[in-house]
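The block underneath contains the structure these notes are about, expressed in structure tokens.
Omission of a single protein chain aside, the complex is shown with its protein chains in their original locations.
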Amino acid sequence: MIPERWLTFAVLVGLLAVALGALVMDRPFTITLATRATILALAAVGLNIALGQGGLVSFGHAAFFGIGGYAMGILAHHAQTFTPLELGPLTITGTKSMPVIWLTAVVASALAALLIGLLALRTSGVYFIMITLAFGQMFFYFAISWSAYGGEDGLSIYVRNDFPGLNTLDPIQFFGLCFTLLCLVLLFAGRLMRSPFGLALNAARQAPERVETVGLDPMRLRLLAFVLSGAVTGLAGALFADLNRFVSPAMFSWQLSGELIVLVILGGVARLIGPVVGAIAFVTLEHVLGDVTEFWLIWLGVALLLVVLFARGGIVGLVARRGHG
Amino acid sequence: MKTLLSAAAAAALLAAPAMAEVKVGMITTLSGGGAGLGLDVRDGFLLAIAQSGRDDIEVVIEDDQQKPDIAVQIADEMIQSERVDVMTGIIWSNLAMAVVPAAVNQGVFYLSPNAGPSQLAGPGCHENYFNVAWQNDNLHEAAGAWANETGYTNSFILAPNYPAGQDALTGYKRFYEGELAGELYTQLGQTDYAAEIAQIRASGADSVFFFLPGGMGISFLKQYADSGVEIPVIGPAFSFDQGILQAVGDAALGVVNTSQWSKDIDNPTNAAFVESFEAEYGRLPSLYASQGFDTANLLLSALEVAEPSDADAFREALRAAEFDSTRGDFAFGPNHHPIQDIYAREVIREGDVFTNRIVGVALEDHADAYADECSM
Amino acid sequence: MAEPLLATRGLTKSFGAVTASEDVSIDLRPGEIHAVIGPNGAGKSTLIRQICGGLTPDRGTVTLLGRDVTRMGTVDRARAGLGRTFQISSLAMEDSVLENAVLGALGAGGTPWRFWRPALASADLCARAEEALEKVGLADHRHTRCGDLSHGQRRQLEVAVALTLRPKVFVMDEPMAGLGAEGSARMTRFLDGLRAEAPILLVEHDMDAVFALADRISVLVYGRIIATGPQEEIRASRAVREAYLGEAS
Partner (left out) sequence: MSAILIIEQVLNGLQFGVMLFLMAAGLTLIFGVMGLINLAHGSLYMIGAFAAAAVAGATGSFLLALAAAMAAAAAAGALVELTVIRRLYAADHLDQVLATFALILIFSEGTRWIFGSFPLYLDVPAALSGPVTLPGGIDYPRYRLALIGAGLAVAVGLWALTQHTRIGIRIRAGENDREMIAALGVDIGRLYTLVFALGAALAGLAGALVGAIQSVQVGMGEPVLILAFVVIVIGGIGSIKGAFIGALLVGLTDTLGGIFLPEFFKLFMEPGAATQTGASLASMAIYILMGLVLIWRPTGLFGARA
């Protein structure tokens, strides 16, 4: 068993090394895979704030992922077709600038999380799982029938969006951008976990009555956690859309919500690096098993069952002890 | 799922494939609910490559799981790592929209064996993009034309509420000249059509046009047959194709559907195709198999003339479409979409097997409605 | 006689046909320990939940430091100065002893809305938590994971968390529950000293502790207070003996 902090460091260095190695060996697709893992990791780190720290089993996080994706899709679509975006009295021109898109994605998904959270947090347990699922489905069906932005077909963005000073079409530069964001968010999530807010949130998961009796409102703690969580997952959605240069209602699907939970659990719930490990393992499995058999999902299912039944702490739980302070 | 397959190996099951000179990337759906279509396209394509006897064509096949993000990821892999010259295989319009624009912009040729979204036929057309199947609206337009010819004057039309469904109804209305008894959008993936059938019954229509691909069509047809509503039905070939007809069963008998291909189109290429496909795979070929087969033959015909590395010459060779299509006459319009006859077929039973028989030509030398918007 | 810091007037609560509290009036004066005793099912938990929030009475009022708090939630009552311990320890078992105490300090200090600096790096939060741990004698275990504490230590920590709030009033639900004789004795001594800081409404089964600590005792039977008064009075009360102490004649 090694300390968690070392593992976090090792995993991030490993991910970076894979991408740089692929650059040296001229295997751009490996960089693309590493980028995919990085972005999924970011989405899962977001989910882990609600799931791991807040104990909120959200089965509808695809809603935020999709909102982030569509924030990118819609802004870039208007920019590439040179049509302004009419929002009631407001007219906005589209944009291909990543920072602006990210900000929009974060704000939009945070707002959605606030609304969903206000309603969903009235329930708990299975009801919470199901109501978040229902909200996800609402977004899914809405996106499918929203013909202005492609409906089921989705939106294609022909060229990746811009970031000042970078050529984002170059796989390694785009990877670098995503990787930096992941590190920043991990730093934030790590601080959050040990901050007064994180302490109270974690206590609210373990002993909500206790938190109430010291004069803290668990609902408000959970709501904020849900909003932060949605915002991070939304940011990941915008990046994912940029990786694929494409958004579609599939980003809202309940299977995606399920897969995000899978990433968190596979890696290790409520562990800072858990979701990252889970995402790397998932992408690797998908790629390696997918080459071996057409029916690779069976083996993913089996792997998942084994983790749930026999390795409660996920992969991180197997190799690292929980760090304190 | 990834198969590295040289044509020679596929044909003769020989070991050591020769040095491949042309690399083809096929992204298609091989797992999940839509896998039947992808399998047929793949099998038709590989059959043609094998029959050509060429051993210098390498086909890289990957499964997109019918997910756009997976398709894009595979496309990146094929272009960046495998460095394919030509891509093909995508079944679904939304996946095509995700993959094709970026791929052709990177200089790869894309030959579509199935999906034909209007954007790629109109403003988004591209010199490296060729559609060998149809523009999405074509079969629906033919259904509208056939309805006129049959003398229908009051149609009830329905399709799922998503872009392809909206295009289908638009396509039908573009050619159909009668009145509409009703127009309905159903949910994508809907499995129960009792409510819609009740509305059809109450509408007083003289014909029903529907576009409900995959399992939706199976459900609709079974329930429609069981409802006792006797109004004749017309639809595009997708719900009457070889792959799913057996699951629909008696419910489909006698239904007229429109298709650019049928197994009884009378030409030697088609007869040979049907026979060899059945011999090779032990099942009757479908529409999709014929499209895969034609796509491969188009590619082969162009390779006779030029290498993909000589892009301009290769493109000209593709545009000429000098190959024997299973459909008989085949030519490309100015936007690289087919100009072809579209037939009306009727579902029949041959022994234990349900299949189709041509009853007439719905549209002759039909091109699509978007060619004018394409500035190539 | 001083104003009561905590008082209920005519609290009544029914669940369907069962009346769990009926016209309960009880008060807690500065510096006293007021014990509430009664057989199982007498409605003690229901009473506590109405006093601490979490359950709204059908009728009657709860006043805390002179304010009517009947409609207030648990959180606001805690902020108004009510410190509570649970019958079954309610602690963040994965966290350390110090973190649990800091949680109380956080609540008392007002703001958990800080996201960057670690909670344990805050000097005033820690000082307040340490002070409470010191008082209950858990300072040496500050870094022990709460789940690894013994049962008795958890009871002590329960009290410590409540202490960090520096409440004006304590409500304690069976603090002796599950403690051995020695543990009970130690807790009894501790609570005895605590009454100087704030009065305690003590719901307790352990009669030795009750008689050692209580200035006054109320007896709750079938949701009703059948007697309230100093120890001697209760001991002498015939009604109590019949209803509760099992000395039916």
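Labels A, B and C are assigned to the chains in the order they are written; within every chain, residues are numbered from 1.
Assume contacts are C-beta pairs under 8 Å (C-beta built on N, C-alpha and C of every residue); 3 or more make two chains touch, one makes a residue touch a chain.
All of these numbers come straight from a predicted model, not from anything done at the bench.
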- line: Full-assembly contacts of the left-out chain, visible side only, are chains A, B
Task: With the full complex in mind, choose from A:Y149, A:F188 or A:W254 the residue touching the hidden chain.
output: A:W254
- prompt: Which one, B:L111, B:V132 or B:L184, makes contact with the chain that was left out?
  reply: B:L184
- request: Consider the whole complex, including the chain that is not shown, and state which of B:G178, B:G215 or B:P232 touches that chain.
  value: B:G215
Message: From the list B:N154, B:Q223, B:N267 or B:S301, pick the residue that touches the absent chain.
response: B:Q223
- line: Sole touch to the unshown chain from B:T28, B:Q73, B:Q135 or B:N161: residue B:N161
Message: Touching residues of subunit A against the unshown chain: what are they?
response: 51, 57, 59, 119, 122-127, 129-131, 133-135, 137-138, 141-142, 144-147, 254, 258, 261-262, 265, 269, 295, 297-298, 300-302, 304-305, 308-309, 312
- request: Just the residue numbers, please: which parts of subunit B touch the chain that's not shown?
  value: 31-33, 35-36, 39, 161, 166, 183-189, 191-192, 194-196, 198-199, 201-202, 214-216, 218-219, 222-223, 226-229, 243-244, 246-251
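In the analysis below, only the chains that are shown with their structure count from here on.
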Task: Taking CA centroids for every chain, report which one is farthest away from subunit A.
output: C
Query: Between subunit A and subunit B, what's the gap in Å when you average each chain's C-alpha atoms?
result: 36
- prompt: Distance-wise, how many Å sit between the C-alpha centres of subunit B and subunit C, to the nearest whole number?
  reply: 74
Computed distance of Cα centres, subunit C from subunit A, in Å: 43
Query: What part of subunit A is in contact with subunit C in the complex they form?
result: 191-192, 194-200, 202-203, 206-207, 209-217, 221, 224, 324-325
Field: In the complex with subunit A, residue positions of subunit C that touch it
entry: 52-54, 73-76, 78-79, 82-84, 86, 90-96, 99-100, 102-104, 106-108, 111-120, 122, 125, 143, 161-162, 164-165
- prompt: Touching subunit A in the complex: which residues of subunit B?
  reply: 1-2, 30-31, 63, 67-69, 72-73, 76-77, 80-81, 93-94, 97-98, 101-102, 105, 117, 161-164, 166, 187-188
